[in-house]
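Apart from one protein chain that is not included, each protein chain of the complex appears where it belongs.
Let's turn to chain A:
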Amino acid sequence: MNTAYGLAGVLLVVVATVLIGVIGRISRTTSDFYVASRTVTPLRNASAIGGEYLSAASFLGIAGLILAYGADMLWLPVGWTGGYLILLVLVSAPLRRSGAYTLPDFAEARLESMAVRRVASILVVLISWLYLLPQFQSAGLVLRTVTGAPVWTGGVLVAVVVAVNVLVGGMRSVTLVQAFQYWMKLTALAVPLVFLLLAWRYDGAPGLAADTPPQFAERTTVSVGLAVTVDVVDPVQVVVDGRVDGQPYENGPLTLGPGRHHIAQNTSVTFPAGAEVPHVSDRPATTDRQWAMPLDGHPHSLYATYSLILATFLGTMGLPHVLVRFYTNPDGRAARRTTVMVLSLLGAFYLLPAVYGALGRLYTPELLMTGRADAVVLTLPGRLIGGVGGDLLGALVTGGAVAAFLSTSSGITVSVAGVIAQDILRGGVRSFRAGTLLALVVPLALAIAARALPVADVVGLAFAVAASTFCPLLVLGVWWRRLTVPGALAGLIAGGVLAGTAVIVTIAAGPPEGLLGALLAEPAAWSVPTAFATMIVVSLCTPGRVPRGVARMMVRLHTPESLAVDRGTWRPKRV
């Protein structure tokens, strides 16, 4: 990809984001001003939710995982959209009616307990950090793909832009900015895809049904940026510039025999046309037919699939930045309408990454060898189209990716900074600033220190933690009057500790082999039921601790705003 065009794309988006953030307060001197016309419409609100929600995982990660693992990974986009269906049916309207602005607010309002609020705050911070970590990592990936800069620079760049934007008060007209970001991301994926599909048709529309692993269509030089270990199946004659298996070569020929080979960093290997693409050693080598079939490929994939479905469907409601957007709806009904629109907007968007993944398997199979499948969306336009056109489309995609990290990171940073400022520091403007820095620095440090994982996998883990903690709290909190304070606490802690342990093991060490590995890599299937069960059982054992105002709260959550009922009123706090 042409560096200049790519950089231009990055810079344009960064500058636009900062500018909109700083200037973007709509000023209006008026003699006929109606507040009513200013309430946010469901469509704009839905676009804002989409803009904030579609992160690097959606923009880059899904295509990469589909390229590497095939049809099973289609559940990720399905789940990330379907989560809103559950949100719509179970919680969106009651949540809006509760008046809560953050998840800890809801916990406090429903259970009237500061202890539950604190635990919820800690969980919000942890989930947000887990969510920000892959955003920074993929920022590093993008910048590296575009300019070859070290991996950490991308993360630092995004963190700085977000910090500046949030600290100078650039989140004043968030809804507008985020709504714009959704359409920008959609365009950045859809427009290049049209050209890619035309090029694919021109190429004779090759399919992916062969019983062979992916092959290099023509003589291809693969540049390995970070050292990798690859598996070779059939012996292949290559030209190497760099080090392979510890031996230095200078454009020398080498026959890679079957088995494992170590390729050092900054080495380029040239494969002849028709050679099979070696796989990164920890990924199964699948033929195209296996790739296209569901539940084929890694062991325990049936369990992993169901666990993934559970995590994504139930985790969406527990993400801290989603709830804030629902507050912008004027009432519960508008909240439901917004959710319906979010469903269609996300559905439209998520069609695209799957196609990128499939095209990537045809045209950029060397990403399977370098282990950077997440870069497929960025690499395809340059590979398939080439020339200035390819460069421009590449710049567009890059810009979209940057928009993806910036919007998601800003959204999460604002919500988590609010929670840190209010519940952990003393509150007020200064605490908000400190909270912003704290919200960014920790995941940035983790992103630089931790090993690179597929971005969509880490986001998937964040969903699993959210599903194991806030999903039970919200669902039982909204629909079950017998939920008690100890029950909620026990459930939150049980779900948080179980899912959190799985996450730490998976990220720090990589999941172990076998069934245990599958259980740890996709914890939702056992941690979510455990959290629900804990919450219910402990609540039933402590019937005396049902919050006093539960009846009032239930009325407030479930009656439409148009009904005149007693929803309770403010009472001065006892001093």
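The rule is simple: a residue touches a chain if its C-beta (ideal position, glycine included) is under 8 Å from a C-beta of that chain, and two chains touch if they have at least 3 such contacts; residues count from 1.
The rule is simple: contacts and distances are computed from a predicted model.
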Protein name, per the UniProt record, of whichever chain is missing from view ("ABC transporter permease subunit", "histidine kinase", "CsgBAC operon transcriptional regulatory protein" or "Peptidoglycan D,D-transpeptidase FtsI"): "histidine kinase"
Selected from A:L193, A:A417, A:L444 or A:A467 as touching the chain missing from the view: A:A417
Contact partner of the left-out chain, one of A:Y249, A:Y327, A:W479 or A:W526: A:Y327
Hidden-chain contact residue, picked from the options A:L85, A:V164, A:A264 or A:V505: A:V505
Interface with the undisplayed chain - residues on chain A: 25-31, 33-36, 38-40, 99-102, 105, 108-109, 112, 169, 171-175, 327-330, 414, 417-419, 421-422, 427-429, 432, 497, 500-501, 504-505, 508-510, 512, 544, 556, 567-572, 574-575
